[in-house]
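Of the protein chains in this complex, one is absent; all others appear in place.
Our next item is chain A:
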Amino acid sequence: MNTDERPKIEINDITKVYELGKEQFYALGGVSLTLADNEFVTVVGPSGCGKSTMMNILAGLDEPTSGTARVDGKLVKGPSPERGVIFQQYALFPWLTVRKNVEFGLKTARVSAAERHERAEHFIEMVGLTQFADALPKMLSGGMKQRCAIARAYAMNPSILLMDEPFGALDALTRVKMQEHLLHTWEQEKRTVMFITHDVDEAAFLANRVVVMAARPGRIQKIVNVDLPYPRTEEMRLSREFADLRNEIWHAVYHQSPKSDRTDAITANQESEKS
């Protein structure tokens, strides 16, 4: 295979099994997915379908029961600053100012003070927090906190960004602004992004491709291509095409048939036991 065409992220038949008493619970029941370089993929699905589990495995914060996750062809083993992660709960260090938060990873990597300052300054400006560079997180609103977290992830110059419902805790208005802001940032600084959400609108607006997941076992239900160009605009959001797209995704999320090889087997078993 040509190295240029090698996918950025390869998830290969990953399962994650939890033992619940005697039962085996498939949080992920064999998920495979590849992301091309600089692709923006959103993952949407009902809660409990294994979205966070998949992301944590990619981040190196969790291990799969079987299967492999590769980034740039390298097996994921433990967390690395190469893979930036943004959490729903912001996860800013509350005792550090915005600037110090953004510099945290750089300091850990022993980047020289001058370069640290310069990079922090750049990314703080990129997310529009220059005025608040020396403020503590408690002074910031939810949206500003998440922008700080985005700057902190970007400062490490990661090749991929993993975001787990980053706007989940924000109100609807702030959320829309943050989506536009994130896309704006991403167009300036292209990265491969995997963005998890349970909001169908958000999933459609941000992505090249929307991955719809289903639960029990956690699996990929459908992949929807979004053929709208970037930059995405408000007109697009209100367009006919977008509405159709949203319908399609909505149906995939909310009218899930229990269709998967593994579930078929399980449901068939249960049915035969019942009768």
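Note that contacts are C-beta pairs under 8 Å (C-beta built on N, C-alpha and C of every residue); 3 or more make two chains touch, one makes a residue touch a chain; residues count from 1.
FYI, contacts and distances are computed from a predicted model.
*Asks:* Tell me the UniProt protein name of the chain this structure doesn't show, selecting from "FAD-dependent oxidoreductase", "ABC transporter permease", "Electron transfer flavoprotein subunit alpha" or "Ferredoxin".
*Replies:* "ABC transporter permease"
*Asks:* Of the residues A:Y26, A:F132 or A:W186, which one touches the chain left out of the display?
*Replies:* Selected residue, touching the omitted chain: A:F132.
*Asks:* Consider the whole complex, including the chain that is not shown, and state which of A:T65, A:S80, A:S159 or A:N208 touches that chain.
*Replies:* Only one listed residue reaches the unshown chain, and that is A:S80.
*Asks:* For the chain that's not shown, point to the residue among A:S32, A:S66 or A:T108 touching it.
*Replies:* Of the listed residues, the one touching the omitted chain is A:T108.
*Asks:* Among A:V17, A:A36 or A:A91, which one is in touch with the chain left out?
*Replies:* Reading the full complex, the residue touching the unseen chain is A:A91.
*Asks:* Which chain A residues would touch the chain omitted from the figure, given the whole complex?
*Replies:* The list for chain A reads 59-61, 79-81, 83-85, 87, 89, 91-96, 104-105, 108-109, 127-128, 131-132, 134-141, 143-144, 147, 152, 156, 174, 177-178, 181, 184.
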